[in-house]
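One structure, pasted below without further comment.
With one protein chain removed, the remaining protein chains of the complex are shown where they sit.
Let's turn to chain A:
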Amino acid sequence: MTEKIDLYKSLKQEYAAPKKPRLVQTTDALFLAITGRGAPGGEGFQESVAALYAVAYTVKMTRKADGLQDYVICKLETEWWGDDAETALTDQPRAEWNYRLQIRTPDCVDEAEPARAAAALIDKGKSPRVRDVVFHRVAAHQRGQLLHVGPYDAEGDAFEQIRAMIEGEGLTAAGHPREIYLNDPRRTAPEKLKTILCMPVAG
């Protein structure tokens, strides 16, 4: 049996968590993802998180049962965007924020696997939201990122630092901001939350 894949560890460069913003080059990435709309941490958001994890673990464990390549489940990531691209996200009502929750997944996984996992889960009475978990691909790109320690609602300043760094390099920030959660908000005091914040560079 080949060794277990651990993308979070093997892609250290991409998951760098510097205190000061830094430019990072990513590689082509495959995610299992679910999109939704609503305030971060709200009920719909939590349901989406649960559905995504249910599919992610079902895909992984089904592969393991079938003797296919095993891997470690990566950290949860979220992209956020508003309906109005001209207005800063934080100036739009939180209930109208759009999100895409995602878990990076090795590309040995086949596109039919999440659908099969969802069918098995629904057969056992799990939420129909699992059907909305799909593949999401992000092409290699450059992004600014830093490690934010503290509550999620204090991220605005950190994103500003990333944007300033990007502009200082003569580049332009573009695309959706991304959070990569390094610990579990249900179990961690807000001031100890560790989140990698990312801002893609136009390009």
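Remarks
The rule is simple: a residue touches a chain if its C-beta (ideal position, glycine included) is under 8 Å from a C-beta of that chain, and two chains touch if they have at least 3 such contacts; residues count from 1.
Keep this in mind: contacts and distances are computed from a predicted model.
Per UniProt, the protein behind the absent chain is "AraC family transcriptional regulator"; the candidates were "Probable membrane transporter protein", "Molybdenum transport system permease", "FdrA protein" or "AraC family transcriptional regulator".
When the omitted chain is restored, the residue from A:Thr26, A:Thr58 or A:Thr195 that touches it is A:Thr58. Among the residues A:Val72, A:Ala88, A:Ala140 or A:Ala202, only A:Val72 touches the chain that is left out of the figure.
In the full complex, chain A touches the hidden chain at residues 6, 8, 50, 52-58, 60-62, 64-66, 72-75, 117, 119-126, 183-184, 186-187.
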